[in-house]
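Mind looking over this structure? Questions follow.
One protein chain omitted, others in place.
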Amino acid sequence: MSEVTFQYENETHRADTAVAGFWLFLASEMLFFGGLFLVWTVYRQIHNSGFNQASQHANLLIGSINTVILFTSSAVFAAALPAGRRGANRTAFWLCVVTWLLGLAFLLLKLWEWKTDLGEGLFPGPDFSITGPGSAGAPLFWAFYFVATGLHGIHLLVGLGLVAWIALMAYRKQLSASNATSLEVVSLYWAFVDVIWLMLYPMIYLSGHVG
Amino acid sequence: MSLLPQASRMAPRIDWLIIGLLIISVAVLLLVFGLMLLYIVRYRHNSNIDRGKIAEKTWRLEIGWTAATLLCFLGLFVWGARLYAQLYRPPGNALIVYVVGKQWMWKVEYPGGQREINSLHVPVNRPVELLMTSEDVIHDFSVPAFRIKHDVLPGRYEMVWFTADRPGTYRLYCTQLCGVDHSAMTGWVTVMAPADYARWLAASRTGQTLAQQGQVLFMRFGCSGCHHAGLSGGGGTVRAPSLNGVFGSPVPLSDGSVVVADERYIRDSILQPKTQIVASYEPVMPSFKGQIDEADIVKLVAFIKSLAGDR
Amino acid sequence: MMRIALAWIVLLLLFLAELLMARGRIGPYAPLVGLAMIAVVVTCFMRLQKGSPLMHVFALAGLFWLCLLVGLGSVDFLTRTDHAVGQELAQPGQAQP
Partner (left out) sequence: MSITLEEARESYLTEEGTLRSWLLTTDHKRIALLYLGSTTVFFFLGGIAAAAMRLQLVTPNGLIVSNETYNRLFTGHGVIMVWFFLVPVVPVTLGNFVVPLMIGARDLAFPRLNLFSWYLFVLGGLIAIYALFAGGVDTGWTFYTPLSTDYAKGHVVAIVLGIFISGFSSIATGINFIVTIHRLRAPGLTWYRLPIFLWSLYATSVIYVLATPVLAITLVLLAFERIFRVGVFDPALGGDPLLFQHMFWFYSHPAVYIMILPGMGVVSEIIPAFSGKRLFGYHFVAWCSVAIAVIGFLVWGHHMFVAGTSVYSAIVFSILSYFVAVPSAIKVFNWLGTMHKGFVRFDAPMLYALGFIGLFTMGGLTGLFLAALAADVHLTQTYFVVAHFHYIMVGGMVSAFFGGLHYWWPKITGRMYPEMWGRVAAIMIFFGFNLTFFPQFILGYEGMPRRYATYPPQFQVLNVLSSAGATILAVAYLLPLGYLMWSLFRGARAPANPWNATGLEWQTPSPPPHINFIVTPVVTQPPYNYPPPEAQEHV
């Protein structure tokens, strides 16, 4: 009776249960961001023109580059799972490294974007720069922007830690067909962070360009 | 139900709903407690009563009491919802009184210019509509004797109305937690016979009606430098819309939309003039946010409202 | 591996489509393309369709409750007959000309 399979019938039973449990956690995370989606939906309904104006001030170029970076990183990390299951630790390691670097690039670009946003007076407050006719609600958009991208950034930061952990496992040649649950769970998490970004991207960067 | 006076037209109707609910509740309670006592006495473990066979199929009973409960609830829902809809549909001829909530007092202003704190005077048998706003946090205006209650929010006007039908004085409360002295934010509503009310209005007159006070403010804040209002104002170097006849009429905005100029729109235009520019005018009006409190805005609104008939 | 590369190309194409659509007159439908991209990520990178029924239930529950939150949460705001005073206000302390 090994410690890990104490309450399970066997290793597969344990692995499947862990992955299912992680999906439930992701459902919970979905509702966490769901609150933000509700905020956006309600205020866009009330302050349509202000939200459009505000969205036009978002940095579409950086936002778009970041989108490509992030879905590319999910693709790379998704490729690490079959490699890990094959026991191809070396391949898995390098795929993790590429994923990690792409994630880092996203975060650095995001920080730079924040810096330019702040420089343009887009943080709501006395110096907020979007004024004039039809701008009502613009500060709400930018308050939403900073909270949403901030929380997404924190999730990504946690993801970087998890990917580094998997890279370390691969470096130590610990991944194998029977020991890939951690890799699978982290790949779900990383793709989920991507999914959240794919939701946020049109809400933040595209909604103001419509029509 | 004589614990609390029924001092408005709505009060007995809401009490009937509560009595209806009470009757149903007592009946269900007697049933539940009765059956519970009956079963625990009759079927106590050392009783030798013949228990017979227990029912195997239970779904008939289950469907039965589910349907009965549901029907009863639907009836209660319709009853409550119809009364509620009336609570929020004021008659057109109501007397309007402005109420401003502030930590921790109620400021009341009458169209005739009378003002009071933590006190409201109304005539008997006449619908009264309260237009309420808050200077800070959410408050709630509640008069139990009238069975009315409504939250008072910052940044918007909320409405509640009633027809008092029994002269007397009744307590009013703030019933939304609003900070340290929440429990001190109380006062009295005085319901008076029409003749007494007229006397009270005359005695409390401050010399000017609310609209006249608004006109004074209109001059003092420099509004009249640009806006034409009444027989004066306007004519300065800056072109601004005339305010005669604005209230209640549609206003075309520079972004192509049209809004009806109501209390909300007037208030907005004073505090945040740049967001709703009247078509073909320049956005040059400064914001008065922070320079003018809600009680004074009420006066300006009353003044502009009084110009509704002028063209 | 092929499948992942293919999914990446599809994502890239969808992304370009989303960007172009947002600029054009069919802009309001651009978010639908965003949802298609999410579907690609969920199926190809998260392998949801290969998961156990239990995982499907969990994922669908999350989606269902998300719709509930956003849907029922908007009912009040969509049916307000009396829009609030503050709702058309801009930010405080804007610069005066």
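In order of appearance the chains are A, B and C, and numbering begins at 1 in each one.
Going forward, a contact is a pair of C-beta atoms (placed from the backbone, for glycine too) under 8 Å apart; a residue touches a chain by one contact, two chains touch by 3 or more.
Since we're looking at a predicted model, the values are computed, not measured.
Novice: Using the contact definition given at the top, list the shown chains touched by the missing chain.
Specialist: When the full complex is considered, the omitted chain touches A, B, C.
Novice: By the contact criterion defined above, which parts of subunit A meet the unshown chain? Give residue numbers in ascending order.
Specialist: Residues of subunit A in contact with the hidden chain: 1-3, 6-8, 13, 16-18, 20-21, 24-25, 27-36, 38-39, 42-43, 46-47, 50, 123-125, 136-137, 139-140, 143-144, 146-147, 151.
Novice: Take the complete complex as the reference. Which residues in subunit C touch the chain that isn't displayed?
Specialist: 54, 61-62, 65, 68-69, 72-73, 75-77, 79-81, 84, 86-92
Novice: What residue numbers in subunit B mark contact with the hidden partner chain?
Specialist: 3-4, 13-14, 17-18, 21, 24-25, 28-29, 32-33, 35-36, 39-40, 43-45, 48, 50-54, 58-59, 61-62, 65-66, 69-70, 73-74, 76-77, 79-85, 87-88, 103, 136-138, 140, 142, 144-145, 147-151, 153-156, 158, 171, 173-184, 186
The definition used in the following text is that only the chains that are shown with their structure count from here on.
Novice: Of the chains present, which has its C-alpha mean closest to the combined C-alpha mean?
Specialist: Measuring from the global C-alpha mean, the nearest chain centre belongs to C.
Novice: Would you mind pulling out the distance in Å between where the CA atoms of subunit A average out and where those of subunit B do?
Specialist: Those two chain centres are 45 Å apart.
Novice: CA centre of subunit B versus CA centre of subunit C: separation in Å?
Specialist: Measuring from centre to centre gives 38 Å for this pair.
Novice: How many angstrom between the C-alpha centroids of subunit C and subunit A?
Specialist: Roughly 14 Å separates the two chain centres.
Novice: Taking each residue of subunit C in turn, which ones touch at least two of the other chains?
Specialist: Only 83, 87-90, 92-94 qualify.
Novice: Could you pull out the residues of subunit B that touch at least 2 other chains?
Specialist: 272, 274-276, 283
Novice: Can you list the subunit C residues touching subunit A in their complex?
Specialist: Spelled out, the residues of subunit C in touch with subunit A are 1, 4-5, 7-8, 11-12, 15, 18-19, 22-23, 25, 27-28, 30-31, 34, 37-38, 41-42, 44-46, 51-52, 54-55, 58-59, 61-63, 65-66, 69-70, 73-74, 77-78, 83, 87-95.
Novice: Considering only the defined contacts, which subunit A positions touch subunit C in the complex?
Specialist: Residues in contact with subunit C: 16, 19-20, 23-24, 26-28, 30-31, 34-35, 37-38, 41-42, 45-47, 50, 64, 67-68, 71-72, 74-75, 77-79, 82, 124-126, 128, 130-131, 135-139, 187-188, 191-192, 194-195, 198-199, 201-203, 206, 209-211.
Novice: Which bits of subunit A are touching subunit B when the two form their complex?
Specialist: Touching subunit B: residues 49-50, 131-136 of subunit A.
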